[in-house]
Structures are given as C-alpha cells and as structure tokens.
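Scroll down for the structure; my scribbles are underneath it.
Note that this complex is displayed minus one protein chain, with the remaining chains in position.
Residue numbering begins at 1 within each chain, and the chains themselves are lettered A, B and C in the order written.
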C-alpha cells in the first residue's frame, strides 16, 4: 500500500440521501435493471493517462500536479501502477485502459521501449491476479512524441509508418496478454495542419493499409477483442481524418473493413464534430459499428477538448438510452477519458471525480432503462412511421419515379403534416430523469 | 425588355485599373490560362432562387425587396423569367440554375404544379434559343412548403415520399428538356429536429432507395448529366443526413452509388461542417466524387448559412487550386448560391454583387493557375513524400506488423522529424494572389 | 370561449409521479420555499409573439401553423387575444409579455397603428379585470418591418429614429396603462451587417440619447416599472451593439444610466455570446443591473437562436441559484421567449411546451433553494477567499506596488496553490438536482 490515498476508504453505495462526500448515491453495482446488474451494464473503466500521467498543464501553463511517481524510470512506473491499482480498488472499478506511454518510460531505442512495456505488462499481470479490475482496452500513444508530429500511419516518412506499426504490434501484444477486451486506435496526428503540404489521397491509402494490417495481426495472434477507431474532428491537428462516425464508416467501407472494426465514441469529440453524443451512438448502431464509449464531456462553450467528467445525468440518460436500444455493450464499456481540472490538486479530487462521474452515469442508465421499459417513446416513434408498414408503402420502395409520379397524380395525393410532438417527447423524458 | 435594369448596360471586361462601378476587372472570359478560356474554366451560373425569388426576409424580419414579379401567378413568373434572362445577358452568364418553386407558382394540386412547371420550361426554352445562357443544373425545392417539414424522401409519411418522388421526376424532366448538365439534390429537410422522434435506420434506407430511383430514372430517360448531392450539416434542420463530403461518400458506398453520384460542394456548407472549402474539394477529388461548386461564402462569425457572394480572392484561389489540380470542371461549374444582403434593395446591387463575385473568382482562378504552372507547391509536396517512392517503402505496404516490427528493431529505426514548412508554403501562395 | 383549446382543462399540480400528459409534476404554485410561494419566486410569463404570432417559418420554409387568427385585422387580433387569455387561464399564468406588432394589425399610418394598439390595450384591460394574469412587460417590435432594416435608434435616417421614438412612446403608454411591471428594449436591428457602411461612434451616440429619452419619459409619466435592455450578440444582424451584459454595463456607464436601466437576460443570447446563462446573471447581479430573464434555451450545436423551451432542470438550477443568491426577482420574472418547434402543430403542443418548461423551472428553483439553504457551496466559497478577510490583506488593497513588492521580498512569500475542488463542487450540486 502506498500512502497516496491514505485516509480514503473503499467507496460504497449509500443511496441518494447520503451526505458522505465519497459514497455512491446512484451506482449500486448489484442493482438489477433490465435483467442485468448495473456493473455489467455500465462496465466502467478508469483511464490511466489522465488519472496518473497527466501533469496538469494547459497551453498557457505547466505542471500543477505533484505526484510522487512523476519521474521517467521503471521505479516510478511501478509506483504509479501501485497507486493506479489502489484507485481501482477504492472505486471497485471493473476495468481500466492504458497507452504504452502512460505506463512505461520511453527507452533510448524502440527495443528498449518495448522491453519496458513488457516489464510493466508483467507487473500489471501480477497485480491483476489479485484484482477484480480487468483491461477494457489498450492502445498506443502515437501522438505525444515529436516523431509523430506529422502523423503516424499517415506520415510522409515511411520510417515513421514502420515505427508506428512496430509500436501498435507491441501494444496489441500487451493488450492480448492482459486479456484486454478491445484494442483502440485514436489518430490524434492522422490529419493535417495545412492542406498545402498534404497529399490526402496518399495518406488515406496509408491509413487504410495500416488498419488492414492491424486487423490481419489481430487474427494472426487470435486476439478475441474488438478493434475500435475513436473518431475526433480536430485538435491537436487542424483537421483529423477520422472526423466522426459517418466519416469512419465511409473509410471502413472503402477498405472493406466495416465488419472488422467498430467505433469508440467520445462525448467531447462528438460535440467538437457538431453532433450530439446520442446522435453518434445511434448512427453507429444503425450502421452496425457501435463499440464502446468515452464518457467525458466537453464544455459546450470552449472550442477545444476539455475532457471533463460527466455531470449532467439528463444528458447522459439520452446516450445510454441509445446504447440500451442497441442492445447494450458487448466488448465495449464506459471509459472515463476525463481529466481533473488542473486546479484539482488533491488525491481526494481524483477519487471524487470518478465517484461523481460513475454516479451520473448510473443515474442516467437507470433512467434510460426505465424509459425503455415504459415503452412510451418507442410507441410514439413507431406510430410516427406506421404508414411505412402498409404494404403499398413497402411496395413503393421497389418501384420507380415514373410509376410513383403517376400514382401521385392519379390519386391526387396531398399529404398533410402531422405534429412532430417534440416538446411532448422532451416532457416524457423528463418524467424519468 | 423590362425596365427593371434600365440604365444598366452589358458588363464588359475593363481591366484591374478601371474605376467603373460595373466592369469586370479580372474576369475576361476570353483570357486563356492553362490552355482554356476563363469562361470555360469558371463556368459561372446565376442562381434563380436567391436572385429572383428571395424577398429579403430573415428570422426576425419580413420582405425588404419590392420586385414587380412578386405575385403568385404565371404572369408574374414570366416577368420574373424575362428579368432573369436580362440579368444573364447583362452578365453574359454562361449558365443558370433553378428549383421548380423558383420559377412557377405552386398549383392547387400536384398536377397543376407540374403543368405550371412545364409551361415555364417551355418559356425558358424559347428564351434559350436566342440566349447563350445554358442550364448548369435543375433541382427540386423539397424544403419550403409545409408538407416537407419532416423530410421529403426521409419523411415518416410514405405519401410525402411519393410526392417527393413525383416532384423530382418532374424536375429531372425539366432539366433534361432544357439541356441541363447536372441534376442536384440538396436534402434541406432530410435530417431531424430531435432524435427522440426519429428512426435513423429507417430514414437512411428510404434515402438510399430514393437516390437509387433517381439514378435509375436518369438512365431510363437518357439524361446525360451528372447527379449531384449537395452536402450541408444543419440548418434548417438541427442535423442533416448529407452532413459533408465524407458522410455522403459513406452513404454512396453503402448503397453502391459511388460511381453514379457526385457532390456539389458549397463553401458556406463546408464551413458550417467544420471544414475548409478546399478540404471538401480535395477530399471529393481524392474519392472520385467531385462534381461542382456553390461559390458563396459564409460569414465566419455567424453560425448560420449567410450565403454571401465571395469577396476574398486569396481564399477563392485555394479552392480553384484544388479544382485545377483535380483537372477542372467537367459537367460542373461555379454557381453563386448567394443572396444579396437584405438591405441591398436596388437592381444595381444585384448586378454589382454578381460582377464582384465573378471578378473575385476569376482573380482567384488566375492565381491558382499560375501557382500550378509555377509548380513550386507540387514540387515541395512531392519532396515531402519522396520516401514513399522507395521500393522498400512500397513493399512495406504489402507487408505485416510483425515483419515491420522486426525490421524496426533490426535496423534500430529512429526517424527524425522534418520541417513541415507551413509558413514558407503560405508565403509561396502569397506570391500569386 | 373559443374552441381552440377544446378538450384541454386547466392544468393542475399532480406531483412527480403523475402520468397525465398535462399536469404539473414540480410546479406547485403554493409550495413555499425560502419563505415564498413558488408562484411568487418564479413569476412565469407567457410570450405573446412566439405563442400566438409566429407562423412556424424558418429561413428555408414558410408557415406551418394554421391558426384561425392568422389575418391582419382587428377581428383576428381580438380572437388571438381571446385564445391567449385562454392559455393564460389553462396555465394559471401570473404574467404575460407582448410587442405592439404581436397584438395589433399594422396600420396604413403611424397614427392608425397607434390607434389599433390602443384599441387592443383596452380589450386586454377588459380581459385583465377578470383574469389573474398581469403584464410582466411590454415592448416595441423595432425589427420586423422593413423600415427597421438598418436600425431603429441607430438608423442612418433620422426619420426612422423619430418613428422608433414614437413607437416606443406608444408602447410605454400601453405598458403603463396595463400596469406592466417592466418595459423592455431589445435592439434586434441596432447593430450592423457590414462595418464598411457603419459609423459606430455616431450610432452609439444615437442609442445613448434614445435610451436617455426613454428614461426621461418613464419619469415624466410616472411609470413605476423597470426599464430593461435585453442583450444579444448577433442575429438578425451580423453584430449587435447590446452584445452581452458586460457590454450593456459599459454603455450604461458611458451615458450615466447605470442606476436607471437593468438587463433582461436570455439564456439563448448568453450562449450565443459565449457565456453561460448563470455567468450573465451573476455578472449582472454583481454590477447591480440584474432585472429579469428570458428562460429559453438555445441548442448548443446550432449557431443561431433556437428559442426552445427549457428542458434540463440541472442547468436551470444553476441559473436560479444565482438569482436566489442575488435576492430573487423584484419587478422581473421568468418569461418564456420560447417558440414551439415548427413541427409542433397541435394546440396541445403549445400547452404541453409551457407545462414542461414551467416544471423544469420549478424543479430547478426548488433544487437551487435547497442548495442555498444547505449552505455548503457558500461555505466552500467563503473558505476559498478567507485570506482576504485578514486585516493585512484588506490593507494591501489600499497600498501600492512598491510597498507590496518590498514585503514580498522581506517575507520571502511563496504562495502555494490549493485545490479548486471543481469536481467536488459539481458533485455537491448533483445531490440537489
């Protein structure tokens, strides 16, 4: 036991009326809704990077956090792992997620970096023997080091592509060894700063081939998890290729990968791309590529990725409603790709942020389940499209313009609009949140 | 001759130093760049709707323009056509574009609306016999009438789908009859106001089938033009399905239409979707679906579609640079889907706005052609990717992660970043604009 | 009784568990919190314009609503008034608000418009004798008619200034006669489309003088209400002068009106200006100019003023928290400057939208009151600034840079940051909402 969280006990469910600072008010892992325990529905994961590796900097200021493990050697890496697993224990977290760069010091060579990663993976594996916390997903950090500044798979330099390929292999190996349930690719540098120096066509061919290799390697090593792409429209680049769910879908179709790869949708990235979170989830579900979520909000009034813990259960309920409608998570889960505000210096802030986020999600999912079980929204949606269940309407879809036009004139069609009932539907939702 | 433009002569090229209010300073239709006359490069089109049908209203105010043809009968429609062709003549415009609702009064029934359209098409055809102005594209207004409020092809009511199909048929017939070079679909209501009442999957199936019918009808009637989708992310709806070029590409791939349909890209819509105009053009070109452009800017600081005439030749040059790199227009052209500001009440404003826009485009295209002929940008781009022309780099693309990783370690690769030279490239561009 | 709302009874409080479509679940007007009935706290007002005068149009489509009073004569105006007071009755609304243009037909001359207004004011006065519904505020529509297209008080044409002055006089007279508790000015056209034709200095002098005349007239007629400016940053203009609360404050200071005029803050306008609603309220309160609110949200992802009924009680709670901290409303209240979505065609939609909005506000205010009574947030806020209560800290504020610098060196000050506890504060709020 380190003393980082000293004085902080395991957080337990205490009900909505508790006034303890560190108690779950809504997240009772054992509570069953729609036939499944909340823990199994929500599948919470702690993100290693923001919680343990981020120093609190922003574009105008440096480190604010002072953590005993902020050093660049294996000893510090192991101390960090000890503290991380202590947080998992405090939260009773079912999952965690990591990048290679979060968990091991960079080596002087690629081989040394890989060996460092392997040593930490063994250290994690040891800890996981006595921990309930599993690996939701692993991933490679292909954006922080200066070698990636002009892209990883889409770099103009083929040696960077090679370095990226080797890095991803090592991270897939690590994820596989630790029993990870998914492997994620976020292309933070796969985009451009200026179109003037960029060959879009070449870069997308590189990206397509890279992803194909990832899929091939998955099958080769028998990794049973899901390959996920995390879309984001911009930041750090001016323009990122995996802009949003629809863009990723087109990319997958182009390279024949739509049955091999799904998406990890982040609330903040959806917002940056001009969509609501629930839109991106519903769209991915309708296209058959919904995988997992990063449940961290952006401030609607900041034009960059603020990666805050969720704090509005009514919004969160709409997201879980779409997830439950789509059948819930399979290999995916609810990852908090969320960082403390840089002024939240204390260990208790780190715990409280997760507790608050988990509670907001639990409350949202409980409301979503109740809405789905109530059935009112789905009934009203079905009524709205009921006309399309008529045989003549279905037949029209296999018809042609000229025949339809003839019918419009013959029957003198003059369709009358009907109320979309938006406010009534919003009121309906408000009964449950 | 009507007297609407009385006192305004045909506008002629007078060179950059002219101080006439209504003269072309840059647009000399006969000037040859890159082996083609400017007129053939730019293929300007006047948009009927904004120029002749829009009354000057905005969300907080009503009509400001007082036009003698603002009435809802065939006589007014013909007067409007007379004035429109007078503007085409004043500008020596090679093309125009229209929606059905711009040119004919709505009838009491669909059949009457169709007959009204046919009568006007005949009237146009008569005028076009003695005019140089051709039809760049026709389209159907499936968004203004209340029947479309919840969508056209994606409406929950199959009768609205039918009405839309009949309408598009009539507009394709009109376009075909007038020798139109393209047919455009903009799905202004194909989207939603709230996800709560919307079935995304159902609606996209409807949209896919509708577009397939359009393509089938094109082949049936032997329409030689190109079918174009015009993407836009939102407004009037909260969320529109044809969000941007990447989204449309995914949609076309999904329904197997990527070789049948191209895109008409509007600058303002690109901006609303979070992209630069040149990005959308370059992306469409790289995906093989570039068709045509709507060259009207949005105010960067207004969050809605302001549809203003272009006024910054440096920006416009970057767009034409991508068009010229992609080989220039084939059936497409430069449409001004631009409206006067609602305070620009005078006939001379309408002429001056087009003259200014055409000049900005001509100046931009001339600069773009000079940049391309100079070759500097393309040389620097090629240098940046030169590593990928090495045989071992090409071979890597058919290799696999494990082999590449082995090589990274064996050769102890440590790729070093090279300058992206963005500011130097921007300076380069500034030599030409 | 008209039959517009036939079948719809007076809406009553039925508690959170009611499943009636038209019942208050949270708004129990008689419930006392912090020593005052909810009705007196919230002071709800129905807005005449959106609810009775807006036809459902948007920038790409025309009228969707079909109301029996959509005609331009006094008979229709009276039918509209009848229906409006029926809605007030159904909702048991304590207040309403109106513009001149909402309630009377435009006359052929100014004098006729004024007389029409006076006739309707008398009609209203008659109705108000037997109604509980009072006038929260009146205002003049100085933006819809084409005469205002280039501004009212800030118009380049002094005759428009005169017309605006006469209009405001007539509306102040009407408001006074009906016992209105405030008079509002929203400068929808007081701004510009292009700086190229605008003289900022001249226009702001005009605006300052105009507002001074309004204040002078208020005193002259003995109007006891509050004069309110409603800030908005843009739309319909590209740039509006009364941008936000801070801008209005500077304007008032410049013309010596900061003790005469307060602000009416709209949630949607706060958002468009880049602020949170609660920021604008807290700022106005700290500057002594808080007056009233327009409680209608904007869609965070639409770049224009969507004027929707509120639907997120957690957000609303933060706004009422600032209002309660500032002592609550005096002459101000909670106006719904909110319009139905244009697809919400049915009379029941209009009722349901208000019921839902009132419930969201009531729930938010109840939570806000509980937070304030709990005292936790204020205690933590006070703790954070406690250092400033030290005498030496207070003394420092009357000191000078050199003395302070000497002390910093003498005492070798090295202040250490303390946690801002943001996540813990957000969790605290979530106990109450």
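To be clear about the criterion, a contact is a pair of C-beta atoms (placed from the backbone, for glycine too) under 8 Å apart; a residue touches a chain by one contact, two chains touch by 3 or more.
Keep in mind that this is a model prediction, so the values were computed, not measured.
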item: Residue among B:2, B:301 or B:412 touching the omitted chain; value: B:301
item: Of A:2, A:259, A:302 or A:416, the one touching the omitted chain in the full complex; value: A:302
item: Touch residues of chain A, complete complex, unshown partner; value: 56, 58-64, 143-146, 148-150, 188-189, 193-194, 234-236, 238, 272, 299, 301-305, 341-343
item: Contact footprint on chain C, counting only the chain that is left out; value: 109-111, 114, 146-147, 149-150, 155-163, 165-166, 168-170, 172, 193-202, 204-206, 209, 213-214, 216-217, 220, 233-234, 239, 243-244, 246-247, 249-251, 253-254, 273-276, 278-279, 282-283, 286-287, 318, 322, 377, 380-381, 384-385, 387-388, 390, 392-393, 396-397, 399-402, 404-405, 407-409, 412-418, 420-422, 425-426, 428-429
item: Where the missing chain touches chain B, by residue; value: 19, 21, 25, 64, 271, 274-276, 300-301, 309, 311-315, 340-341, 343-346, 348-349, 352-353, 355-356, 359-360, 417-424, 426-427, 429-431
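What we mean here is this: only the chains that are shown with their structure count from here on.
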item: Between chain A and chain B, centroid-to-centroid distance (C-alpha), Å; value: 35
item: Chain B: positions in contact with at least two other chains; value: 146, 149-150, 193-194, 234
